[in-house]
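For this view, one protein chain was removed and the others were kept in their places.
Naming follows writing order (A and B), and every chain is counted from residue 1.
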Amino acid sequence: MSSLSRRSTLWRNRRTPVGGLTPYRTVPIRPQTSHLVAALLAVCAALLLPLAAGAAPPSKVEQGSHLYGRYCLACHGLDGSGVGAPGHTIGAGPLRVQGQQQATAPSLRGVGALAADFYLRTGYMPLRRVGDQPRRSRVFFDEGEIQAITAYIASLGRGPAIPTPQPSRGDVGQGLHLFTEHCAGCHQIVAEGGYVTGAVAPALENATDVQIAEAVRIGPYLMPRFSRQQISDRQLDSIVAYVRYAKHPDDPGGWSLGHIGPVPEGLVTWFIAAVATIGFCVVIGTRLRSR
Amino acid sequence: MKDRLRTLLVLVVLYVLRRRLPRRPPAPEHAPEPPTQRIVPAGTPEPRAELLAIGLLLFGALCAAAFVAVYVLDRLPRQTQLLGLSLGLALLSIAAALIVTGKRLVVTEELEHEYPPEEHPEEQEEIVQTVAESGSRLTRRRLFTLGLGTAGGALAVALLAPLASLGPGIDLDSFVRTPWRRGRRLVDEDGKPYRAADIEQDTFYTAFPEGADREQLASPLVVVRLPPRDLDLPRENAGYAAAGIVAFSKICTHAGCAISLYRTPLFPEAEPKPALVCPCHYSTFDPATGGTVIFGPAGRKLPMLPLRIDGRGYLRAAGNFDGPVGPSWWGVRARRPFA
Partner (left out) sequence: MIRKLVRFLDQRTGTAPFTQKALRYLFPDHWSFLLGEVALYCFIVLVATGTYLALFYSDSTADVVYHGPYVPLQGQHMTEAYRSVLDISTSVKAGLLIRQTHHWAANVFVAAIVLHLLRIFFTGAYRKPRELTYWLGLTILMVALLEGYLGYSLVDDLLSGMGLAIGNGVALSIPFIGASLGAFIWGGPFPGSSAFFPRMYIGHVFLIPALIAVLLAAHLALVALRHHTQFRQGRETERRIVGVPTFPGQTPRSLGLLLAVAGLLVLLGGLVQINPIWLWGPFHTYSSTNGAQPDWYLGWLIGALRLMPSWDWTIGNYTLVPNPFWGGVLFPLVVFGFLYVWPLLERRFTGDRAFHNLLDRPRDAPVRTAIGFGLLTWVLLVFLAGASDRVFVFFGLSYSTQIWFFRVASFVVPVVVAFVAHRVCLELQAGERVERRRELAIGEARAEARRPLS
């Protein structure tokens, strides 16, 4: 992996109710061999524990733990503790040190299959350069590997399963209403993406139904996290239905110009209409003759 | 009925015949002499250009007819595009015909002419003289002019005065009056009251005063919950939070858009701290410090509403905002909101 910095962002411990962060261990982790030995021990321990999220075949979890050890451990630490290898510089940023520990990445305990599935299938993780905002990029793992890592992460405590949104049960109108209230401020009213101070809220044209549902429940990077209490599963169905519509809305007016409003309209005004009218004038009128 | 039709047919035939029959030459009235000198010079014919122009005109006519057809035939797919294409092409092809006519079929004369005179000194003098001599009967010229001016000015003011009825006058109380009085419950867009326990961390809520007009600028709130130890409220906002729940006016103090962005870090160690952001010009407010501006052009902190939790666990206002809601104006820092 590329040079690590502590600004890798992933998952926080969801068992925290109102208030603070999960306390981290006081012992700093040393890298290299002892690291890997500890990882193997953790894997064995994990194998002996019943998996809360349902019985996955032990081989999947084991395979997942191997992959985890290779690609995720350095930042996310043993058992997804969030304290990775120390001594790596973290990129310039609002790093806040909590107590004695320096977390290098969010803890993965209790994040469930939902989070792992989201981050892996979108290519958000592994983070290309630690410290960046996770963005949709190349999907690093193949299907089997994704399932394995997901199974392993799901085994790290009780966490939500992969959601199954049903947009056909939702209502597009209700979805527009909810999307305007909760999402349009960042993602733009037709989900074309937008700027938030310090981050980009991506356009949703490549987001699958499941990924939308997952993101709403996770709140990745600087996005708020909407629980079932705030947005029920049925309401989420409507939001997903709306986003599906917004990807290809009806465009009775013609060429849609990207659905982002007056900026491309101004470009058409100048680069098509103004050019054309100047063209008309040049054809009709004459040019300056030399003196 | 049949008789009428027959009469009509006869009339039509007669009319057509009359048109085709040779006419009597009209009685010579004031037939002018044939022109001795051409005004517009003669030009050579250009049959190709003529054909092109006629062709374009016919094409234009076809497109115009197509427009009417598309208009009448309702429910065509892409109806607007077909309508625009047909009418647009009709206009453009007739335009092209006219341009061809103008450039190739009409004699392009390049004529010369004198510019009109720069000025007319004699007439100017006459005007000045006329005006000057007209006042021969006035003895108190200055006083009279003053009188006219005063009357005119006063009349203008009088005629403009009723325009004041357009506005509410100089009373600016409406800018500081809010529907939030102590004890008012916070409700969501459907009117359901918020319980403190409903408010989770890392997300945001829009709240309104129970029973009040939601479109009023001072009505909408943005409510978030922060860990109490992250709160760093200034002295004037002490006690405004209820168990870490803070509420602010949703209306940005820069130019009045609704603040509908809330950034909240998933990994606070490495990500920017929670902030409310306005999508218009990206003014960014820190909820932990009472809504102070941390980025963007807003010049005034976000008005904060004190909250309390009642006996049943519902969120209620514990008073009014700490400052008027909305964009800044002259007295915005001098007045306190009232309910």
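By definition in this document, contacts are C-beta pairs under 8 Å (C-beta built on N, C-alpha and C of every residue); 3 or more make two chains touch, one makes a residue touch a chain.
Only a predicted model underlies this, so the values are computations on that prediction, with no experimental measurement involved.
Residue in contact with the omitted chain (choice from B:Thr203, B:Asn237, B:Ser260 or B:Asn320): B:Ser260. Contact with the chain not shown here comes from a single listed residue; of A:Gly82, A:Gly159, A:Gly185 or A:Gly219, that residue is A:Gly185.
For subunit A, the residues touching the absent chain in the complete assembly are 172-173, 175-177, 180-181, 184-190, 192-197, 200-201, 203, 242, 245-246, 249, 251-257, 259-263, 265-266, 268-270, 272-274, 276-278, 280-282, 284-291.
Touch with the hidden chain on the side of subunit B covers residues 40, 71, 74, 79-85, 87-92, 94-99, 101-103, 106-116, 118, 166-168, 170, 172, 174-175, 206, 208, 214-217, 219-220, 250-251, 254-261, 278-283, 293, 295-300, 326-334.
Just so we're on the same page, only the chains that are shown with their structure count from here on.
Spacing of subunit A relative to subunit B, judged by their CA centroids, is 39 angstrom.
Chain contact summary for the complex, subunit B toward subunit A: residues 79-81, 84, 99, 102-103, 189, 198, 200-206, 225, 227-229, 243-244, 258-273, 275, 277, 279, 282, 284, 295-296.
Residues 6-12, 18-21, 90, 93-98, 102-103, 105-106, 131, 181, 184-186, 194-199, 218-227, 229-230, 252-254, 283-284 of subunit A touch subunit B in their complex.
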